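Before anything else, here's the structure in question.
Missing here is one protein chain; the remaining ones are kept as they sit in the complex.
By written order: A, B and C. Residues from 1 in each chain.
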Amino acid sequence: MTLLITGGEVVGPTGRFAADVLVDGEKISALLAPGTGPADSAKTIDATGKLVIPGGIDVHTHMKLPFGGTFASDDFDTGTKAAAHGGTTTIVDFAVQRTGEVVQDGLAAWHALADGNAHIDYGFHMIIGGVDDDALKAMDQLVADEGVTSFKLFMAYPGVFYSDDGKILRAMQTARENGATIMMHAENGIAIDVLVAQALAKGQTDPVYHGITRPSILEGEATHRAIALAQVARDTPLYFVHLSASEALAEVAAARATGRNVFAETCPQYLYLTLEDQLGAPGFEGAKWVASPPLRPRDESHRDDLWRGLRTNDLAIVSTDHCPFCMKDQKELGLGDFSKIPNGIGTVEHRVDLVYQGVAEGKLSVERWVETIATTPARMFGLYPRKGVIAPGSDADIVLYDPNGRTTISAATHHMNLDYSAWEGVEIAGKVDTVISRGEVLVDRDGTYHGRKGRGRYLKRGLSSYLR
Amino acid sequence: MTLLITGGEVVGPTGRFAADVLVDGEKISALLAPGTGPADSAKTIDATGKLVIPGGIDVHTHMKLPFGGTFASDDFDTGTKAAAHGGTTTIVDFAVQRTGEVVQDGLAAWHALADGNAHIDYGFHMIIGGVDDDALKAMDQLVADEGVTSFKLFMAYPGVFYSDDGKILRAMQTARENGATIMMHAENGIAIDVLVAQALAKGQTDPVYHGITRPSILEGEATHRAIALAQVARDTPLYFVHLSASEALAEVAAARATGRNVFAETCPQYLYLTLEDQLGAPGFEGAKWVASPPLRPRDESHRDDLWRGLRTNDLAIVSTDHCPFCMKDQKELGLGDFSKIPNGIGTVEHRVDLVYQGVAEGKLSVERWVETIATTPARMFGLYPRKGVIAPGSDADIVLYDPNGRTTISAATHHMNLDYSAWEGVEIAGKVDTVISRGEVLVDRDGTYHGRKGRGRYLKRGLSSYLR
Amino acid sequence: MTLLITGGEVVGPTGRFAADVLVDGEKISALLAPGTGPADSAKTIDATGKLVIPGGIDVHTHMKLPFGGTFASDDFDTGTKAAAHGGTTTIVDFAVQRTGEVVQDGLAAWHALADGNAHIDYGFHMIIGGVDDDALKAMDQLVADEGVTSFKLFMAYPGVFYSDDGKILRAMQTARENGATIMMHAENGIAIDVLVAQALAKGQTDPVYHGITRPSILEGEATHRAIALAQVARDTPLYFVHLSASEALAEVAAARATGRNVFAETCPQYLYLTLEDQLGAPGFEGAKWVASPPLRPRDESHRDDLWRGLRTNDLAIVSTDHCPFCMKDQKELGLGDFSKIPNGIGTVEHRVDLVYQGVAEGKLSVERWVETIATTPARMFGLYPRKGVIAPGSDADIVLYDPNGRTTISAATHHMNLDYSAWEGVEIAGKVDTVISRGEVLVDRDGTYHGRKGRGRYLKRGLSSYLR
Partner (left out) sequence: MTLLITGGEVVGPTGRFAADVLVDGEKISALLAPGTGPADSAKTIDATGKLVIPGGIDVHTHMKLPFGGTFASDDFDTGTKAAAHGGTTTIVDFAVQRTGEVVQDGLAAWHALADGNAHIDYGFHMIIGGVDDDALKAMDQLVADEGVTSFKLFMAYPGVFYSDDGKILRAMQTARENGATIMMHAENGIAIDVLVAQALAKGQTDPVYHGITRPSILEGEATHRAIALAQVARDTPLYFVHLSASEALAEVAAARATGRNVFAETCPQYLYLTLEDQLGAPGFEGAKWVASPPLRPRDESHRDDLWRGLRTNDLAIVSTDHCPFCMKDQKELGLGDFSKIPNGIGTVEHRVDLVYQGVAEGKLSVERWVETIATTPARMFGLYPRKGVIAPGSDADIVLYDPNGRTTISAATHHMNLDYSAWEGVEIAGKVDTVISRGEVLVDRDGTYHGRKGRGRYLKRGLSSYLR
């Protein structure tokens, strides 16, 4: 059963060229000079005028994450279906272990959530919320047997996910041995909790104080500290999630300039939105954008610096930190106390578009767009060349993107299970045209959805391609 | 007439995957899942166990360059034949204009040198030795009509190629308008000439004083200055040739960290050889390694820093600055006066191997090897995707490289017209296996050479892919 | 009762000039053009050929400190007598509060130790080992009423003196309000404890492992973190004690370059001694030099960088961290387990000499010598112009120093209560000639000691002169 994509321009991280792509079953079987494909393909898609790119890979999602007494509103069914609509054909979600829990139990629970529900392929990172001897041993086992090769630690959320510097160091030492990557939530949560308590004591309860009590200097501090600890652990590969602040970027850039195994992602919210404009919206409106780290002050250099970091590769990846909570019954838990607002923003459906908008505005090359949303995610997290590249033998995860199309984002039209949109009314100068997952068209040009829950498969991942 | 390369592993800048490559005439026509190629190919090459990479591109050569009263010993015949033997299938050589000369005449002279002589494809940069109104106008014409889109200026060699800062600024302004790239020889030649005169006055005439009178701080200085001038010229694309010094690298890295259009190459000699070990060899032996900038002191950080720069992409390209002079009758012109030794080292045949040796030693990934010797040269100098990538529609310039082979460098076996080797006895843990240029096998596995002078074609180049 | 010092050269931080100094009672009453003093002085000291400098001020001593089940071997009697012999006429010692203790009780205990025992004047810093609401209130009271205007916190020694980042932040906020200076022991003790446990588990019990388990990167990390926290606390004045590492110095320098209220001291041991040469001495010998932070590796840049830091004023002060423990019965507590060796080195007697040796070796100007051992300590800790300067109205704390003298350090001759010398056999190209405290000659030229316990007075200190 073959599929021929003709007339498009294949775009990869180092350039673009006209080529036809032949798919055989679930795999890409050939890249061909335009017009030289077999005449007898079962199906042909005309990609004239379209960019042919590897399917998007979102390496930071939290389907059904329990947080503050509720759960992220997207499950693996709704969340991956929304992702597919937005041109993302793979996610890597975070399984969770907490203090005292068995790591493998946490992984099993996440398999149970995903199994039979996902519309697209998925892998798991593991959150290690309780570093101890057992958890460290489990890290080895997950790398060796389970295809889980990356572990997230938290420098924030004391009493929930927080690891102190000694625990972080031990986990890093373990990762240095087994080849895994340490992912870090870098905010100094101990200091932040003092600021939060002081704010609440002063009656500063509105959502904007969520941002004010988490100053960017404390993200920069934690970033520096994690880099130092990783150096003590003989340059453990270290990946900063959801980097939001100029100070943090400067630390990452300084480490990278010395050749260190240090990497980072940012998220669309930090590239576009601000503390004043969104988090500081009147009344309780700002709760829509409560996430950690928070949106940063408009008049500081953060957004410009992050776009520049994407250009210079000090920021390697754009992921979403997709963690949606509805306003009703969920965000509302924090009415009168910002510290009770569930943390998270839902963007899994819009990432490919939102980064493309940077291309349209001249902030990023089209090659870096592909690299930051697909190729580097695959290489960083052990999915390459199965995913992230248009090449013979790779999974036929392909997106046709229309640079002349137009997309308007709205809660009225999105597919996420979320009663508002953090991006309401945002316009994109481009459009997801066709989405193909393992050779199967999930979204076709007229927008019809052909996917179904359960077709997505678990991906056992290898080690990072960037490991030195 | 088709050629099928089977069983190999295609390596590109962002990864590697098993694929067969089908060549039709001069072009690559398809990349195919292994074993799925047509059974009826006119010719098949078994690439099992070999790396299949785009042909090497050496963007810095000086065939037949006049220097100090003599000429570089390789012409386009001998030099490009030697290049082909070493896995390089494209060169970009430097045509020369001097003060008072017409730029277009210089270009015509270089066409005359190359025409009918080259074994592989070639393009030209233009050295502008005399910046004036006519030369600036000529730059526009060369970009528009001649496929010459990069211009080299010199901050060294007063009275020969030297441009003062005002001339440099004007040329940069012109390039900013027409899209060309300014290539810079960054050494403070005015200060160096004082040091040279002082050394000679003290009787310090041996080759090692060539290095001592050109301290690395003066390469760093010139690099900083050129970056500042390019900023005044609104971020003209600026490419530093033959970067040799930690100080210069630090300036490039600092500029790149701010997102500037600043790029650099280094050369194998700076990655491996030293002032003490080679330039300071007994007697007149050191003359073999007299080049500018000079080899740097062994106990300083230069070599480690350059390898790190290749990893971090602060150094984008490895080229050779191939400019060979024989010891006899040429280097000997400087017996008793190091300042009269013709400047240059011949390496065009060994670049692909010498950088691969860094892969073998764990200093560089195999992907960065391909990127620095082929893909980035093509993208930087407007040859992509015709050159520098294994993709349908690209020229079938392909090298099969044997990671299990072994190469020993010697004047006794090299193909350059040079009576010594700067790399005598050096061993490489890899081997150029097969070299294909536009679909034609130039060097086959048993070492037989099938090329011929005159088959190489002139390449009109476009603008840099990196231009912002 | 007057004293006239004639013929000497007065040296201050910004220069030197010939002048006679007239003392009236406890105070300096005049600086006079040479030879113009009153003929009828009760006493005259001929200072011809001598440098006349303000008495040394050692702002970091630990008389009788309880540590690891024993007490520092010098008390206020022996320790201040030794200090006087070495040209130090003022110390600022650390009173101690621990978790759960009342700050004022700790201060009272230190008054009890010093009262009636000190030979020279003294002040107190306060160690806050247990930051809580009461301790924060006590800080205000000590600043307002007790002349204690500086508070030391620890990022090391979990379970003993350690404050977490939230406690540090709260103490900094309090200091920002009341004008006090926060003094910081900057080592990441949480991570260090992991390394210590791992070393002991591997049987690495020798003294050298004390140094190996406290890598300099963890001092740099803590330094960066404290600077960030002080920034969150709106640039609280922050003073790093016993800075030992290049990484830490770089952080201080970076903060100072932006104009921040960040200061640091180093100690003689970090300027001269090394991990290999002293801490790594055979057998248990290295225990003599166990202190925290530890001596640093010989072949790294630490010592050169620290001397440079003294020149550039990124290091403002040299103090001793005088905390002596005898080998017998004290250091020996750590036989077979380096982590049980009491931490500390005794140097209070040799600081003025050891820094002068830097002058003799051309590493420091004679002006900076005076500034780092006397003037800046006075200004930094609220004692200026009472102490630290030769000026009318100041306390007549004066040292005559002989730049042509010679001093050999030995346990056989020192006055500290310590059964070994960390500086055994070290030669100084200079000599403390005469030491005067509040107009009274304590040590005269022939070495006779005229001081006595109990003559030293408590100094209520003001706020730092450097406060912005």
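The rule is short, and it goes like this: contacts are C-beta pairs under 8 Å (C-beta built on N, C-alpha and C of every residue); 3 or more make two chains touch, one makes a residue touch a chain.
Not measured: the values here are computed from a predicted model.
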**Message:** By the document's own contact criterion, which visible chains does the hidden chain reach in the full complex?
**Reply:** B, C
**Prompt:** Which residue, B:Gly37, B:Gly87 or B:Pro215, contacts the hidden chain when the whole complex is considered?
**Reply:** B:Pro215
**Message:** One chain is left out of this view; which of C:Gly69, C:Gly159, C:Gly203 or C:Gly259 touches it in the full complex?
**Reply:** C:Gly259
**Prompt:** What residue numbers in subunit B mark contact with the hidden partner chain?
**Reply:** 164-166, 168-170, 188, 190-191, 193-195, 215, 217-218, 220-221, 224-225, 228-229, 231-232
**Item:** In subunit C, positions touching the absent partner
**Value:** 10, 12-20, 24, 27-34, 36, 253, 256-259, 308, 311-314, 371, 375, 379, 384-385, 389, 391-394, 465
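Just so we're on the same page, only the chains that are shown with their structure count from here on.
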**Asked** Which chain has the mean of its C-alpha atoms lying nearest to the mean of all protein C-alpha atoms shown?
**Response** A
**Averaged-CA centre spacing for the pair subunit B and subunit A, given as whole angstrom** = 39
**Fill in**
Cα centroid separation, subunit A vs subunit C, in Å, comes to 51
**Request:** Find every residue in subunit A that makes contact with two or more other chains and list them.
**Result:** none
